[in-house]
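Only one protein chain is missing; all other protein chains are in place.
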Amino acid sequence: MATIAQRAAPRGTRPALPNWLAPWVGVLAVLALFELVSRTELISSEYFPPVSDMFAALGGLVVTGGFWTAVGQTLQGWALGLGIAMLIAVPAGILIGSGRLLYRSLRAVIEFLRPIPSVALIPLAVLVYGSGLESKVFLAAFAATWPLLMQTLYGVQDVDPIATDTARSFGFGRGARLRRVTLPSAVPYIATGVRISSAVALILAVTAELVIGAPGLGREINVARQGGAVDDMYGLIIATGLLGWALNALFTRVERRVLHWHPSHRPGEEVGA
Amino acid sequence: MLHVEHLKKTYGEGVRAVEAIGDVSLEIRENELVCIVGPSGCGKTTLLKCMSGLLPPTSGEVRLGDERVSGPPERMALVFQEYSRSLYPWMTVRQNVAFPLKRKRLGKDEARRLVEEAVGSVGLSGALDRYPWQLSGGMQQRVAIARALAYQPDILLMDEPFASVDAQTRADLEDLVLEVRRRYGVTIVFVTHDIDESVYLSDRIMVLTPSPTEVQEVLTVDLPQPRDQVATKELPEFAHLRGHVWRSIKRRQADEDAGGAAAPHVTSAG
Partner (left out) sequence: MRRERLLGGALEIAVPILLLVLWGVWSSASDTYYFPPLTDILTTFRETWLFDRFGSDVVPSLVRLGLGFGLACVAGVVLGMALGLHPTLRRLTDPVVQFLRSIPPPALLPFGILVMGVGNSMKVFIIAFVCVWPVLLNTIDGVAGVDPTLRETSRVYGVTSRDRLFHVTLPAATPQVFAGMRTSLSLALILMVISEMVASTNGIGYFVLQSQRTFAIPEMWSGILLLGILGYVLNAGFVLIERRVLRWHRGARASSLS
């Protein structure tokens, strides 16, 4: 989803605050507000320390090796989960999307399996894979497969029939049509799907760490809370948020580049986990 | 009734400024139907938007009667070219036509009567409770016209309203406009790029120059009323006027292409 600030101001109005400055003012204002809320004990500082303390804790964590190990573990689970999802969902989506009968056979199955919250499978994952990386990857991959599958399906099905007819009239066979018309046309949808799936994979990875105790940022957050290291807990949450934000920004960039020639015309976003 | 004095409109600033309208002065009299024609891209729509108060001019003035136009005036209604985007898709025809009447604080019965009469006068009484997207393009534009009529304006501006409609429907709609003018006595300013249409409909034609736009010529159209799609177009006068407007536009374009901007000249009564 595009950054909400990227909308032109109505013609003729002069913003009171220059455009480039406004976001920073907003951030500072919110930080100042939270700082105040804590220091005046509006929310007990035992549970909600001043923002400055949170960032100090984060600063302290960033220099420890353990922190980066945790980041690496989270990213590992995320990357493996997303990778597996891509390996399964994209070919499957292309296959199912290209075959009318195949699609109709599987449509009901997909529509029923899709809304199952992947988190419901956490206990199953623990049973079968234990409390480590495998569980995390299984859950992340399962959850991330669905949005990508659906997007790939839409992309393949949404190919302009005129484009394929044109190719057919020039004598292109099925395989060539798939490679040269269908796939390029579906790529923007797939890019959107990858972005959504990336976010989903991260969520499930952190969930597994939190609920099952798989190694990673999620587990560190829980450990910090249980051990009473409140500042550290918040610092870790901020770090996790920054990680999520960075990944999202990265994939949005990629998506936008891939999408730049395509008329903006995509089905609504969905989180399928 | 509507006076435009030395209107100028520039988009953007500095080096990248685009002067859409250079210097336009014109006058629309009560009860007349004036067509504004010009080559593509000559700022016809910009002119109309300035005249209606939707766009503020860079300099110059628009007056409706004695009052300066600084925003859409209450006595004025506007029919857009893109009818599918100007009718509210979540409202029925009836609701669409009735919507602007809320401002006028009429009684419920009075409003209802106005709506039904307006929709009836465009021939769509059967479609009152349907949605705009269930109707054809020509019918949707009729709804837009009905909405403008129910509003009971003194002056009606129309921005290439039939450009997106097929030729036969366009002929019917042109006759509808004439009928509306006859019945309600409303002043109409009609922007179009279709020269035949402009000669067929108008009492006076204003020809615009290419960008930066000025008024090149104002012609009086003396064709007999009531106009007829076949009979009027068979008259030699029709062909003559049509040719005149054509040449006027083409000659100006040729001048432009040759690199010299000829000074605008006004012939005949204006």
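The first chain written gets the first letter, and so on, giving A and B; residue counts start at 1 in each chain.
As a convention for this text, a contact is a pair of C-beta atoms (placed from the backbone, for glycine too) under 8 Å apart; a residue touches a chain by one contact, two chains touch by 3 or more.
Computed from a prediction, not measured in an experiment: that's the story for all the values here.
Chemist: Touch as defined at the start, partner being the missing chain; which of B:Leu64, B:Ala77, B:Leu114 or B:Leu178 qualifies?
Modeler: The missing chain is touched by B:Ala77.
Chemist: Can you tell me which of A:Val25, A:Leu42, A:Val62 or A:Ala176 touches the chain that was removed from the display?
Modeler: In the full complex, the listed residue that touches the missing chain is A:Val25.
Chemist: Among A:Leu42, A:Val62, A:Leu124 or A:Ala176, which one touches the chain that has been omitted from the display?
Modeler: The one listed residue touching the chain not shown is A:Leu124.
Chemist: Since one chain isn't shown, list which residues of chain A touch it in the complete complex.
Modeler: Residues touching the hidden chain, for chain A, are 1-5, 7, 9-10, 15-17, 19, 22-27, 29-30, 43, 47-48, 100-101, 104-109, 111-113, 115-124, 126-128, 202-203, 206-207, 209-211, 217-218, 221-222, 224-225, 230, 233-234, 236-237, 240-242, 244-245, 248, 268-273.
Chemist: Name every residue on chain B in touch with the hidden partner chain.
Modeler: 52, 54, 71-72, 74, 76-78, 80, 82, 84-86, 88-90, 99-100, 102-103, 131-134, 147, 151
In the analysis below, only the chains that are shown with their structure count from here on.
Chemist: Report, in whole Å, the distance between the mean C-alpha point of chain A and the mean C-alpha point of chain B.
Modeler: That pair's centroid distance is 51 Å.
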